[in-house]
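Of the protein chains in this complex, all but one are displayed in their positions.
Chain IDs A, B and C follow the sequence of writing; residue 1 opens each chain.
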Amino acid sequence: MTELSTPYAPSREGLRGAYRTMRRIRCFEERLHAEFAAGRVPSSVHLYAGQEASAAAICAHLGAQDYLHNTHRAHGPAIARGADLIAITKEIYLRAGGLCQGKGGSPHLHDARLRLIGANGGVGSGAALACGSALAIRHRQENGVAVALLGDGACNQGVVSESFNLASVWKLPVVFAIENNGYAEATATSYAIAGDNLAARGPAFGMPSTRVDGADYFAVHEAAGVAIECARSGGGPSLVEIMAPRFYGHYEGDAQKYRAPGEVAELRRTRDCLTRLRQRMIDEYQFSTAEIDAMDAEIGVDIDRAFAEAAAAPPPDPALLMRDIYADRSGL
Amino acid sequence: MTELSTPYAPSREGLRGAYRTMRRIRCFEERLHAEFAAGRVPSSVHLYAGQEASAAAICAHLGAQDYLHNTHRAHGPAIARGADLIAITKEIYLRAGGLCQGKGGSPHLHDARLRLIGANGGVGSGAALACGSALAIRHRQENGVAVALLGDGACNQGVVSESFNLASVWKLPVVFAIENNGYAEATATSYAIAGDNLAARGPAFGMPSTRVDGADYFAVHEAAGVAIECARSGGGPSLVEIMAPRFYGHYEGDAQKYRAPGEVAELRRTRDCLTRLRQRMIDEYQFSTAEIDAMDAEIGVDIDRAFAEAAAAPPPDPALLMRDIYADRSGL
Amino acid sequence: MSVKSYRAAIREALEHEMQRDPDVVLIGQDLAGGAGGGGEDDAWGGPMAVTKGLVGKFGRERVLDTPVSEAASIGAAVGAAAAGLRPVAELMFCDFIGVCCDQILNQAAKYRYTFGGQDQVPLTIRTTIGAGQQLGSQHSQALYPLFSYFPGLKVVVPATAYDAKGLLATAIRDNDPVIFCEHRLLYRLREDVPDESYTIPFGEARIVEEGGDVTVVALSRMVHVAAEAVRALREDGIDCDLIDPRTTTPLDTDTIFDSVEATGRLVIVDEAGPRCGTASDIAAIVAEEMFNALRAPIRRVTPPYAPVPAAPELERSYVPDASRIIAAVRSVMER
Partner (left out) sequence: MSVKSYRAAIREALEHEMQRDPDVVLIGQDLAGGAGGGGEDDAWGGPMAVTKGLVGKFGRERVLDTPVSEAASIGAAVGAAAAGLRPVAELMFCDFIGVCCDQILNQAAKYRYTFGGQDQVPLTIRTTIGAGQQLGSQHSQALYPLFSYFPGLKVVVPATAYDAKGLLATAIRDNDPVIFCEHRLLYRLREDVPDESYTIPFGEARIVEEGGDVTVVALSRMVHVAAEAVRALREDGIDCDLIDPRTTTPLDTDTIFDSVEATGRLVIVDEAGPRCGTASDIAAIVAEEMFNALRAPIRRVTPPYAPVPAAPELERSYVPDASRIIAAVRSVMER
């Protein structure tokens, strides 16, 4: 595992933004968890809570010219990339005005204007699509990067290994950001990943790689920064493995019997990126509790509004069933 | 790259067999090359000449309970595994009596009784099939191993990476033997394999791995022996990368303009496994030139007969078109 | 005999076949669940809870949880089948066929033929199909027509718990690769199912209703929707033959032909797509073989030529319902 060690210290303003993002995600997911339990959420949702530092730290380095390829655990990255909270919520509720007009749903959150690319049904496919975004960026000399978020389980899809190699061969400005949350569905990463170390796959496919603690915003911020800067400056792809706990089940409704008793409580106690960040902001960056509490309150209001609007939104226009199958309809 | 270094010295008898196998392959391929140039071979053929030490050394360690998964460069491994030379030739000529009744052809040489498994159209697929053979062997407690031959290019198929990982997770008795001949079609391995080192992929997927000179029969024999013995004794999968030159084109008819001028001549001069083995048998194992020449002559006779029989064989029975689509025909 | 769900019937067939033949092994993601974790074993018993309890009875050597690697896992199942095991591999959603279809369409389907009949590939692939859960375009398809395209495969689309159990036993004992398509909306369907093991032959359609005015052929969940339509039509004096082919390869054309011979009218109801799908397949065969008997156009009731949308309102208008079937039957009765 190559060591990436340029210092990327976040600014005080950057920390405020990061906290706001992470808190927003946490608050959103907790609310969604409650709404789901109350039977008010259609379809299937995968919560991101616990992994917030990953999306927040990565997005802190991304500009408008960059692409972020999402996974099915989509809410957190979509929020971090700045997608409209109301449109996100409406999409999860499969209503009119949703990010994808209610045709995609929770796993497919996508906002083309923000270059936030929604996941496909098959996990891991974003790795190859990101190579394509990177190709387009380079072709247009946009000085951008494409980041592919990947779950640990998804890394066992062949297309991901192929993409690692292709990105190296083509020296693409891509960062493969693996969010290793310890599980793929009900199977532990320690079973499914030979060697239990995804970072090791980087060098095997010609890329620098690093592994960081996803509970530590600062660590993720640095590792993502180094990898993204490397790609942006023509240094080619790299891999960052982010060890981030999953605080809820694989999807809502999952009884999680495959986890040890007390496992989640312990993770919440010891590896909560949000409380850790908050503490460090207070201890090392002179944020006041009041200031942070005010942010929290503001976010609570936004979340309330998003859920209220989503719940009140009408279903999509029935004509959408046959719309947007093709862009060019001549001859059809 | 893990070093595998138990000594596996071949016996004098073993060397005789290995030489016979390698010579038989070389002689067969040279004859086929000439027949193809004369327009007498149907379809498309990929010659194995230059890589003989690989198949011969691997097969020296295999017994009746073991599986060998072939590639499209199929003639050499089929001969080394002991498949009938006449049936092989008839199959390449797509005639009645061919190994697959003329329905498969050169890339699909398969002999179920010998546990020689023919390649599929998509390169790399044997990696997964070999995991299946290994599963069956283990299930039946046959004390066997499955060896998957893979080209360097094929290793860029996602299924191969998936299979590396799966074999490790299931601790299967599999050996992935990569025949790195420097090219996939007209593309050099140095371009297509990030890092130009396939052996590095072994440890990344939890397996020991080694890289050997395919022009050196002794080296391949040792590396294959260690890996096969490891699998056989319950130690799980490993990877062996065999650097073996390709003396002809990707397929017959390939003008090979992608190779440097004089490249093949230089390879034939410096990296011919057959002349090297012959020399060492004479220098170190007291074989006489006459003895070896006699083997050569004998092989020449076999080859002549195989080609004569193939050329004289009738086409397959027309009824075969609709036969063997299903094993159970009830309801059809 | 006892009341069982479609899910339980499938589980029973798996259990019986595993008891019967030690070479039957299960391969798939989270078939047990909990591998490598600190919690319970058999924590999921399959993503759809179909295999629950089997790891406890047969152990992890026969209930093999896999990484999220369908190509390698299904490829391994093909290899194991050719090497003499009788694997039952699970492909969680048929929509994921895209990541492993070389293994299915090229390797499993053509193994026997390409190698000149040397081997058999007694592999069963269980997969799930269907819309109705708001899972969107890539978790809602009914892709069995793709499998029917390829000679060498057999394809099963059970509509009832009884059929699911008997046909799965047949699939596992069959010496060819069989794709067994479970409709997720049927898992909770409950009916009387024998407790003991039994088989149902492939290629024998089930005549669900006998009518005589119109032949209605329906598959998988559409059998139930068509049955609802047929009941409503009966009250209006239109009596339909309702036929469930149960397997699309082999396809019981005899039963369909006999019915069309009598009715002269055919409506095919299918949740697979309208182009190059099973409805087209059956329509084409009948238009070729039974033209003289036909008295009206062959109507196909399928989803529109569109991906599956997630929103429930859109999804409901995507999947054929009884009213569309009734309209189609009425339209062919006008002739």
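Annotations for the structure displayed:
One rule holds for everything that comes next: a contact is a pair of C-beta atoms (placed from the backbone, for glycine too) under 8 Å apart; a residue touches a chain by one contact, two chains touch by 3 or more.
This is a predicted model, so every value here is computed, not measured.
Though it is not drawn, the left-out chain touches A, B, C in the full complex. Among the residues A:G121, A:P173 or A:G249, only A:G121 touches the chain that is left out of the figure.
Contact with the omitted chain, checked across C:V88, C:I125 or C:I298, is made by C:I298. Touching the chain that is not shown, out of A:A37, A:A136 or A:A312: A:A136 (per the contact rule at the top). Set against the missing chain, the residues B:G144, B:P173 or B:P316 yield one that touches it, B:P316. Those residues of chain A that touch the chain absent from the view are 67, 98-104, 108, 110-113, 117-118, 120-122, 125, 127-133, 135-137, 139-140, 146, 158-159, 162-163, 165-166, 169-170, 320, 323-328, 330-332. Take chain C: the residues that touch the chain left off the picture are 71, 95-99, 101-106, 109-110, 113-114, 136-138, 145-146, 148-152, 249, 273, 275-281, 283-289, 291-292, 294, 296-300, 305-307, 309.
One chain is missing from the display, and on chain B it is touched by residues 42-44, 94-95, 102-105, 107-108, 120-124, 153-154, 156-159, 183-193, 255-261, 263, 315-316, 318, 320-322, 325.
The criterion applied here is as follows: only the chains that are shown with their structure count from here on.
Taking the CA centroid of chain A as reference, the farthest chain centroid is that of B. Averaging C-alpha coordinates per chain places the centre of chain A 36 Å away from that of chain C. Centre to centre, using the average C-alpha position, chain B and chain C are separated by 40 Å. Computed from the mean C-alpha positions, the centre of chain A lies at a distance of 45 Å from the centre of chain B.
The set of chain B residues touching two or more other chains comprises 158-159, 162, 165, 169. Residue positions 66-67, 69, 71-72 of chain C each touch two or more of the other chains.
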